[in-house]
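Only one protein chain is missing from this complex, and each of the others stays in its spot.
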Amino acid sequence: MPVSSFASSLDMARFLPELILTIAGTLLMVLDPVIHKRSSSLFGHLSILALLAGIGGALYGYAHRGPAFGGLLMVDGFATFFTVLVMVVGILTVLPSYKFLQREDAETSEFHALLLFSVAGQCIMASANELIVIFIGLEISSIASYVMAGYLRDDKRANEAALKYFLLGSFATAFFLYGVALIYGATGTINLSAVRAVILGPNAPAPVFIGVAAAIMFVGLAFKVSAAPFQIWAPDVYQGAPTPVSAFLSAGPKAAAFAVFLRIFMTAFEPIAGGWVPLVWICALLSMTVGNFAALLQTNVKRMLAYSSIAHAGYVLVALTAQSEVGTAAAMFYLAGYAFMNVGAFAVVSHLSGRGEKYQDIESFKGLAQKQPLTAAMLTIFLLSLIGVPLTGGFFGKFYIFKAALESHLVWLTVLGLLNSAVAAYYYLRILVMMYMHEPGEAVRDIEPLTPSLGLALILPAIGTLFLGIFPGWVLDFAGKSSNLLK
Amino acid sequence: MAEVPVSWFLTLSAVLFVLGVSGFLFRRNIITVFMSIELMLNAVNLTFITFAYQLKQVNGHLFAFFVMVVAAAEATVGLAIILTVFKNRSTLNIDDVNSMKN
Amino acid sequence: MPDSYTELYFPVLVQALLAMALAGGLLTVSYLLGKKVRNRVKDMPYESGITPTGDARSRFSVKFYLVGMLFILFDIEAIFLYPWVVVYRELKMFAFVEMLVFVILILSGFFYIWKKGALDWASNENTSRRH
Partner (left out) sequence: MNLLTVVLALPLASFLIALLLPRSSPQASRMWALVSSVATFAASLGLLAWFDRGFAGEQFLLDVPWVTSPNIHFAISANGISLWLVILSTLLTPLCVLISWNSIQARVKEFFAFLLLLEFGLVGVFIAQDLFLFFVFWEFSLVPMYFLIGIWGHERRIYAAVKFFLYTMAGSMLMLTAIIYLYNRTGTFSYPAILDMLLSGQLRLAPVEQMLLFLAFFVAFAIKVPLFPLHTWLPDAHVEAPTAGSVMLASVMLKMGCYGILHFCLPLFPAASRTCAPWIVVLAIIGIIYGALVAMVQPNMKKLVAYSSVSHLGFVVLGIFTFTQMGLDGAVYQMLNHGISTGALFIGVGLLYDRRHSLEIKDYGGVATAAPWLSTMFMITMLASIGLPVLNNFVGEFLVLQGTAVANYTWTVYASIGVILSACYMLWMYQRVFFGELGPEVRSHMPDMKLREWAAVVPLIVMMFWMGVYSQSFLPPVGKVNARVLGQTQVNVPFRVELAPVKRAEVARAR
């Protein structure tokens, strides 16, 4: 590629969110030893500012959309959607972490720096159009989040979570990378559009090679999105990691991994869809079923939400199975709705669990509605949305996904998926039962009043959930417009 | 120099990769598991370089550089995590690091 | 060239199977033939045949690992200098600026670990950070 095309100002404009986040993250890191303060809300404010600036940058980049750095990145509606989404998740993670870090007496600057780096990696994943760039984004995001999962160094559960997340995450990455290497060998390129062109071209390599490579990459990505049967790490990690981090892991990296999933499989591997659709079909059904039925048995809320997150990954895979633009749009919408409701639900858990995350049991929600009606009401909104009750984002997400599936004649998957979501209602209802239909227990008696940042961390996702549920048109139209990925 | 066929390299890398996977799945010592992952990444590197050689492209070599750097970063973080686990539990057996199931 | 890919790739498929068979075979053989001894002596650290003295665990300061890891990291970063050198003449100012940015990033990381006391060999508990 011609050298002169490198790093024009246009490239920089399209790369703006990543730039802002990286600079801000580095700044936080360098500031920390200078300021010498173990705990300060300054770092939190700074990272929120950086994330807001990043969102601004993403929108600016969207106004000048197009390929950047000679096609390494592709800034289009799809990329911008996910970029903004992961940064919003970032903000929603910072908000409850003020209180959390103070409560656990942990350092603030490193947490926020890692968060910003991780989000930057996810932004790269969202807009990457080349497999190695995807890999680098994936690793920036993952390595930072491995550390975040074990952020409480003296907490055994957090250690274990970090270890498992690290081992299985790197394992998945290695798989993904081997697939990339095989694609490189088979097609001589790793640019997604070019790979597609080669597959469709006259000198296409035998489909079986591409198929093997695609299958290996699929396994890697399925690990990353915690789809069954590659979900084994998720429950332990989400349970052991600090709650704000669990919230982040279940929304941000997952959304970015799905962005990669969709982009690779809907562009480069679209011509061989016949090969991978059955695979995704099985994975989708397994994820929904395993997630929901395992969640029924859990008594630890974080673990339950982890299984529910596996089930929700299954729903998104249904959208991928539909293998259409409508399905892509549905997946985008769903992930946005899911990010809000899940981050919100985890924020409530973080608030309730108290110092050292003592109260994680489902019983600890007993009587929350009497002590803190606002918190309970917000959690009710999130849970209803996770169930898929109308007028919430979760409902519309599910609706769009199954609509896309039916359009692609996946009748059985739709019926099984919807029945699955009826099963899922049971375990979410258990929390509602605890909150509203019991007298306050120990955890609720110990609960501290809501701080402004925590209140915001609950109200913002609730507004988002309701907004997506009552006026889904705006987001959906954008998703529909951007689902036409450059082929 | 008699040329070594490309397929030999590919076979070697595939064997290394599968050994890595098996090590990951069957080994119980965390450090060994971790080394298995590194083995997988290096198998990938070998594949990249072989293909780059075969395709007469520079790209593949560069990819290998990236993979190496990223793998190093990952290794650092991973070792740090393993150290904290060891510090808290005094064990490196992966079966003993399992405190969470219901 | 691409027309030869198909031919080239047939062996790959065979190799994939071969690789799995070989790896599986090796593991099976070691599993079947290897004696599974697990006693105190076997679990002892290997110190060139000599009975180990003292507790293997408290041998090194954590600092050792820390510096070791940091060394790997910064050492590997230098790898990017090689391709850079190759094209430096061609790209001129652009390459210079790029490398400057890269080095600044590395240096900020260096500054961070330095200020955090990670390179402080001699320090003991009170000056080093709490964890």
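Every chain is named by a letter (A, B and C) in the order it is written, and numbering of its residues begins at 1.
Everything that follows uses one rule, which is that a residue touches a chain if its C-beta (ideal position, glycine included) is under 8 Å from a C-beta of that chain, and two chains touch if they have at least 3 such contacts.
Predicted model, so just to flag it, every value in this text is computed and none were measured.
Student: Where does the absent chain make contact, in terms of the chains shown?
Tutor: Counting the whole assembly, the omitted chain is in touch with A.
Student: Just name the one of A:P229, A:P278, A:P390 or A:P452 that touches the chain not displayed here.
Tutor: Hidden-chain contact among the options goes to A:P390.
Student: Can you list, in ascending order, the chain A residues touching the missing chain?
Tutor: Output for chain A: 370, 373, 384, 387, 389-391, 395, 399-400, 402-403, 406-407, 411, 414-415, 418-419, 421-422, 425-426, 429-430, 432-433, 436-437, 471-473, 476-477, 480.
In this section, only the chains that are shown with their structure count from here on.
Student: Quick check: more C-beta contact pairs at B-C or at A-B?
Tutor: Greater number of contacting C-beta pairs: A-B.
Student: Could you work out how far the Cα centre of chain A sits from that of chain C, in whole Å?
Tutor: Their C-alpha centroids are separated by 29 Å.
Student: At what distance in angstrom does the C-alpha mean of chain B lie from that of chain A?
Tutor: It comes to 26 Å between the two C-alpha centres.
Student: Touching two or more other chains, which residues of chain A qualify?
Tutor: In chain A, residues 153-154, 182, 185, 188 touch at least two other chains, as defined above.
Student: What are the residues of chain C that contact at least two other chains?
Tutor: Within chain C, the residues that touch at least two other chains are 1, 12, 16.
Student: Which residues, counting only chain C, touch chain B once they are in their complex?
Tutor: 1, 8, 11-12, 15-16, 18-20, 22-24, 26-27, 57, 62, 65, 69-70, 72-73, 75-77, 79-80, 82-83
Student: Residues of chain B touching chain C in their complex?
Tutor: Where chain B meets chain C, its residues are 6-7, 10-11, 14-15, 17-19, 21-22, 26, 54-55, 61-62, 65, 68-69, 72-73, 75-76, 79-80, 83, 87, 90.
Student: Could you please specify the touching residues of chain B with respect to chain A in the complex?
Tutor: Residue list for chain B touching chain A: 10, 17, 20, 24, 30, 33-34, 37, 40-41, 43-44, 47-48, 50-51, 54-55, 57, 59-60, 63, 66-67, 70, 73-74, 77-78, 80-82, 84-85, 88-89, 97-102.
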